[in-house]
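For reference, the structure I am asking about is given below.
Here the complex is missing a single protein chain, while all its other protein chains stay put.
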Amino acid sequence: MRLPNKTRAIEEAIAGIKDGDTVMVGGFGVPGTPMTLIHALVDHGAQNLTLVKNDANEPGMGIDHLLQSGQVARLITTHLGLNSNAIAQMNSGALEVEFNAQGILAERIRAGGAGLGAVLSDIGIDTELAQGKQVVEMDGKSWLVEPALRADAALIHADRADPFGNLAYVATAQNFNPLMAMAATCVIAEVETLLPLGGLEADAIHTPGIFVDHVVELGQLSEEYAVVRR
Amino acid sequence: MRLPNKTRAIEEAIAGIKDGDTVMVGGFGVPGTPMTLIHALVDHGAQNLTLVKNDANEPGMGIDHLLQSGQVARLITTHLGLNSNAIAQMNSGALEVEFNAQGILAERIRAGGAGLGAVLSDIGIDTELAQGKQVVEMDGKSWLVEPALRADAALIHADRADPFGNLAYVATAQNFNPLMAMAATCVIAEVETLLPLGGLEADAIHTPGIFVDHVVELGQLSEEYAVVRR
Amino acid sequence: MVARAAREIAPGMVVNLGIGLPTRVVNHLSADFPVCLHTENGLSGIGPTLGYDKADRNLIDAGGAYVSTVPGSACFDSATSFAIVRSGRLDLTMLGAFEVSATGDLANWKIPGKFSPGAGGGIELAQKARRVVVLTTQTDRVGNPKLKEACSLPLTARGCVTRIFTDMAVIDVTPAGFALVETADGVSAAEVAEATDAPLALPDTAIPTF
Partner (left out) sequence: MVARAAREIAPGMVVNLGIGLPTRVVNHLSADFPVCLHTENGLSGIGPTLGYDKADRNLIDAGGAYVSTVPGSACFDSATSFAIVRSGRLDLTMLGAFEVSATGDLANWKIPGKFSPGAGGGIELAQKARRVVVLTTQTDRVGNPKLKEACSLPLTARGCVTRIFTDMAVIDVTPAGFALVETADGVSAAEVAEATDAPLALPDTAIPTF
């Protein structure tokens, strides 16, 4: 037995994304944001997308490119504070935004990746964030139903990978990547370093390659990945 | 800032377990089963325990010692096939057994560790495993409510640790350990190798030390940890 | 039958081999065959089973056998392992059976009053793998057929089984019930039908043997 090879050219990896798709995008700020895959999705041109991403990056960076190109109809997120473009699009009605508590967004994505229907949570139950949510009584207590989220595609950034798609992340670039890598029908990972099979220690793999469909090796990293000097 | 030290003598680590407590025990077969902590719990003598463990090990091994000493009133598990003592106790009524589908037990424990109330699942929904479970309708489909599980204490086996309680597991000794290490009020880890702070790579830690209360360094491993020749 | 079942695995698949007979399929896969074997206790990329002398005490499959790894193996916890199963990332699972019904219902975990050790991970495998096939003897130890019009034992999952490999035949579960696909060398279609407790459709053409 040997493990199958999933390395692809970036255009081939991204080709299956269609108009109207839901696309999850890893990253919290710059760390873990798949900058190169995002540019490829701009070039690809799929329209009317629903994005799922923790934040909207900053103007001129990351998913802001997809907002600026008008490809995004809806954004499921936790915080837009650093992207004035995103807030302007939201306020003008050009962009529909659904806010989630950050850890609840993480759990909804993970639940999608784990084949569950929902999680029950009490986060925000007595605030306006509970409005419109289904409530379940269990053992005399009320719980909010937080439905699982799945996507047609997930764009992932990893530090290291092997050709089967086993992924390892570094530092705070992990964030939503391992969760989104479980929760999409087509999981596309851009990786800084591609190692041969066996190059990653079995116990130090964050995302088992079973979840990953396409592995794209990055060349020289663009300035967008660098330290942001504000 | 430096991270606090949680290393303890085994008797001190286990002393807080009380009669009637719920205790989670890691392991799937031999790998990951905290054999030494189990013996310490036998010596400690707490009665009327509810254990949560994937399996009941084999006669004369692992939690079988707690079954034989009569300390266990109830066992929440997935499979007892290799322990005829456990099956005999169940059939005689001496031991109350609750069976869960294996991945659902894992998710219920994880949900407890994640501060959730429950997960919604369709596993076993049209079989006898659904009997007695609360059903929720969501988007026109029925889902079983699988309540979160928490414990008073969790007994964990790890390969490596540092004094703050950061843990790393090897091979298939991971199994339920990282989940149970999230889900108990008092988490006690026995570790084969204790490294100084910084001895574990930050990205290769499976269980962050925040979850862990007591770290017990093992000396020479007993025969119970060895390869089982059947 | 084990060798025949091994041919059911297509290149590139992710496969879980259930406890018992299915585990033996691993011995019929060549070293360069592209496949990822998964075991629910937390390993992807299973290599050949090892003897006790070469065994790693921390490396077992869900049946407790000591296994090896291949380049690119990954280890993970039980929640992640069943996330793989429930989210449909298993292309195929091969399971043992007490009974299979003509509608593909599977019973393989409980015989009330006799055998009830718990289902382990079997329910999730049977309910969620993209394709579920069964590897079992055509009849039980006392000669009773395991393939029946309806299961009498508690079900593992409904309508999940699509194909059954036995010591006598390969049999598909079709919308019209059991259909004979192949017979073992030296076994007649009539013998298979006799050992099946439900109607068995025969093909119009010659029946291949394995």
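Order of writing sets the labels: A, B and C. Residues in every chain begin at 1.
Here, contacts are C-beta pairs under 8 Å (C-beta built on N, C-alpha and C of every residue); 3 or more make two chains touch, one makes a residue touch a chain.
What you are looking at is a predicted structure, and each value in this text was computed from that prediction instead of being measured.
> Using the contact definition given at the top, list the shown chains touched by the missing chain.
Listed by label, the shown chains it touches are A, B.
> Hey, which of A:Val42, A:Val170 or A:Leu194 is the one touching the hidden chain?
Checking each option in A:Val42, A:Val170 or A:Leu194, the one touching the absent chain turns out to be A:Val170.
> Looking at B:Leu116, B:Leu129 or B:Ala173, which makes contact with the chain not pictured?
B:Leu116
> Of the residues listed, A:Val30, A:Leu49 or A:Ala161, which one is in contact with the missing chain?
A:Val30
> On subunit A, where is the contact patch with the chain that was removed from view?
28-32, 54-55, 77-82, 87, 97, 99, 101-107, 109-110, 121-124, 126-129, 159, 169-179, 206, 225-230
> Which parts of subunit B face the unshown chain closely enough to count as touching?
Contacting residues on subunit B, toward the hidden partner: 1-5, 110, 112-116, 162-164, 166, 182-183, 196-198, 200, 202-203, 205, 208-211.
Just so we're on the same page, only the chains that are shown with their structure count from here on.
> From the Cα centroids, identify the chain that ends up most central relative to all protein Cα atoms.
Of all chains shown, the one whose C-alpha centroid lies nearest the global centroid is B.
> Centre to centre, by mean C-alpha position, how many angstrom separate subunit A and subunit B?
Using C-alpha averages as centres, the distance is 31 Å.
> List the centre-to-centre spacing of subunit B and subunit C in whole Å, with centres computed as mean CA coordinates.
Between these chains, centre-to-centre, one finds 29 Å.
> Among the residues of subunit C, which are close enough to touch at least two other chains?
In subunit C, the residues touching two or more other chains are 43, 75-76, 79, 82-83, 85-86, 128.
> By residue number and range, which residues of subunit B touch two or more other chains?
107, 121-122, 169-171, 174, 206
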